[in-house]
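Not every chain is included here, but those present sit where they belong.
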Amino acid sequence: MHFSELIKSLQTGNAELEDYQVCNDPELSSGASLEKAHSNQLTFLEVGNQLVSKLSKTQAGAILIPPREELIKQAKKINLPWAVLKNPRLGFAESLGYLHPKIKISGQIHPTAVLGDNVILGKDVYLGANVCIGDNCEIRANSIIHPGVMIYDNVLIEKECELHANCVIHAFSIINKKCIINSNAVIGSEGFGFVPTKNGWYKMPQTGIVVLEEEVEIGTGTTIDRPSVGETRIGQGTKIDNLVQIGHGVITGKDCAIAAQVGIAGGAQLGNGVILAGQVGVGNRVKIGDHVIASSKSGINSDIAPNQVVSGFPAIPNKLWLRCSASFKKLPEITKAIRELNRLTSN
Amino acid sequence: MHFSELIKSLQTGNAELEDYQVCNDPELSSGASLEKAHSNQLTFLEVGNQLVSKLSKTQAGAILIPPREELIKQAKKINLPWAVLKNPRLGFAESLGYLHPKIKISGQIHPTAVLGDNVILGKDVYLGANVCIGDNCEIRANSIIHPGVMIYDNVLIEKECELHANCVIHAFSIINKKCIINSNAVIGSEGFGFVPTKNGWYKMPQTGIVVLEEEVEIGTGTTIDRPSVGETRIGQGTKIDNLVQIGHGVITGKDCAIAAQVGIAGGAQLGNGVILAGQVGVGNRVKIGDHVIASSKSGINSDIAPNQVVSGFPAIPNKLWLRCSASFKKLPEITKAIRELNRLTSN
C-alpha cells in the first residue's frame, strides 16, 4: 500500500489528520518501531516519546507524528514522508488495520464440527475443525468459531463474535455482538461456592449465568465464573487481559481495562472505565467507583470512591503509597534513630 | 416445585429445619438474592446479613431464615412464606439442588471419541465428542467426561467423577471417586525441575504421579504438577479454585479450600482444613499446620503452626499485620516526627 493511499484512508478515520507530505510515496507493507523500521515500514511518534531524538536516524519508509514543528522539520530534513495527526497512536492503530486487512473467514462449517440438537447457525458463520456445540445453541451471523472450541448447551453467541481455539463456553452463557474470546479462556464455569459443614464443604449449586455485553474482549486463559444465582456481567467495551480470574457474580461497568493476572473475587462491582493493572486483587463484594485506577499488585479490600488512583495492599491513595514506599526503605534507619533518641532522652 | 414440596425435601437434609409456614404455597422455579428475587424464586437470609433491613421489601416467593423472632415476625407481616433453619445457607444450597436437579448424562460414548488400546470403561460412563483416551486407562462407573478432554496413558478415573471440557490428565494420574475437574485444568503435568549446569538448565525427569483423593474439586485452568519422584497428593474433600498452581510434590490435607490464583511451590505441605485466600503464595517445602487461614496475597515462606491466621509478606499473625498496615500509612508522618525530634534533641 502506498503512503498516499494510507493517507486517504486516515482521512476517513478518527485520528484527526492535519497535514502530510508523501515525498517519494513509498510502498508500505507493515508497521515497526522507530529504531527497527525498514524502508517499507510505517512508524510513529507520540508527544513525550523518548525516541524523538532518534528520529533523524530512522530507516522507516514513513512516519506518523503529533503536531510539533520540530518533528516536521526533522522529517523534512531527512526527506522522510510524514503525516501529522492529533492522535498518532490511534492513526498507527488504524494504519495497521489498513496494512493487514483481516482475511474474511466465513461460511464454512468444517466437516469435523460436532453439532448438538436444535443448533441455529446464522449467515456466514464459520466453524473450524473439531468445534463441538451443545444442544439448543444459537450462533448468529458472521461469527467465527476457531478449531477446538467447546460450547455447552443453551448458549447464545451474537453476531460478529470471534472465539479462538480451545476456548470453552458453559451452558446458558450469553455472548453479545462483536466479542472476542481468546484461546483457552473459559466463560461460565462454576463459581467457587461451598458451605462449611461438619462433614466438610457442601457444594453450593451454581445456577446463574455469565453475560458478556457488546465488544467485550476476554484474554487467553482467563476464567469467568457463573454465580449460584443471578448473573456475572462484563460491561460493554470492557477489555480483559490474559489469566484473569473473574469470580461469581462480579459486575463490571462499561469500558473497563483489566490487565493480566488480576483476580476479582465473588460479588465485586466495578464502575465504568475502571483500570486495574497487572496482578491486582479485588476482595469479595467490594465496590469500585467509576474511573478508578489501581496500580499493579494493589489489593483492594474495601470500597473505593470514583476517580481515585490507588496502590498497595491494603490499597491507599497512590500519592500516599509512593511516599510510604519511599519511607519503607528507610525503616532500618528509623528504627536506629528511635533507639538513639531513646538513649538520649533517658539520660 | 411448590414450597411445601421443598419443605419436605429440606426435612431430609442437614440444614436443620425448625419451623415453617407455606402461606399460599408458591410454585418456585429457582433461587435469587433478596433484592432481585421474583415471586417464583426462593431466597435466604443469614444472621448478620446486611440485607435484613430489606426483608420487608422483597418480592421473593419464599425465604429461608435463621431462628430469629424478628425475622419470622417480618415475614409474617408481609405474608411471605418462610422456613426457619439452623443453617439457612446450607438449606439454600440444598434447595438449589432440588430446584435444579442434575440431568443425568450417562451411557453414551460419542462416535468421535478416540480410545487407545486396553481402555476399560465402567457402567454408564459418558464420553463426549472428541474425547481422547490413551492406552491402559480405566474410567469407572458413572463418570462423565465432557467433550475435548485429553487423557494420556495409564490414567485411572474412579466412579462418579466429572471432567469438564478440554481439561487434560497426564499419564499415571489417579483421580479418586466423585472428583470434579473443571475446564482447561491440567492434572499431572511436568514439575518445574532443572539442575543448573555450565551448559544451562538440565531437565530433572519428572517420574512421579498426581493423586486426587475422593471428592476433590479442581478449578478452571488450574495446574497440578507431578514431581520428579513420589507423588503430588490433594487430600480428600479439598476444593481448589481457578488458575491455581500446585507445584511438584505438594501434599494437602483433607478439606482444604484454596482460592483463585494461589501458588504453592514444590514440596510444600498443608495440613487439614487449611484455607488460603486469593493470590496467596506458599514457598518451597513450607509446612502449614491444620486449620491455618492465610488472608489474600499473603506470602508464606516459613512453617506456620496449626490454627494461626496469617497475613502479609512475609506472613505474620493477622492481628499484628492489621496494626502494622495501619502504621504503614503513617510512615511519612513517622519520618517527619523523627526529623523533628532529632532537631530538638540536638539543640
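Letters are used for the chains, namely A and B, taken in the order the chains are written, and counting of residues starts over at 1 for each.
By our rule, a contact is a pair of C-beta atoms (placed from the backbone, for glycine too) under 8 Å apart; a residue touches a chain by one contact, two chains touch by 3 or more.
Bear in mind that the values here come from a model prediction, so they are computed numbers and not experimental data.
**Q** For a quick check: 2 copies are placed, so what copy number does the complete complex reach in this file?
**A** Total copies of the sequence across the whole complex: 3.
Keep in mind that, in the parts below, only the chains that are shown with their structure count from here on.
**Q** To lay chain A over its twin chain B by CA atoms, how big a turn is needed, in degrees to the nearest 5?
**A** When the C-alpha atoms are superposed, chain A turns by 120 degrees onto chain B.
**Q** Let me have the rounded angstrom distance from the C-alpha centre of chain A over to the C-alpha centre of chain B, please.
**A** Using C-alpha averages as centres, the distance is 27 Å.
**Q** Can you check the complex and tell me which residues of chain B touch chain A?
**A** Of all residues in chain B, those touching chain A are 14, 30-33, 36, 41, 87, 89-90, 92-94, 96-97, 99-100, 110, 112, 128-130, 146-148, 164-166, 182-184, 215, 217, 219-221, 236-237, 239, 241-243, 254-255, 257, 259-261, 278-279, 296-297, 325, 328-329, 331-332, 334-335, 338, 341-342, 345.
**Q** Can you tell me which positions in chain A touch chain B when the two form their complex?
**A** Against chain B, chain A makes touches at 112, 114, 130, 132, 148, 150, 152, 166, 168, 170, 184, 186, 189-190, 192-195, 197, 199-205, 207, 221, 223, 225, 228-230, 243, 245, 247, 261, 263, 265, 279, 281, 283, 299, 301, 312-314, 316, 320, 323-324, 327-328, 330, 334, 337-338, 341, 344-345.
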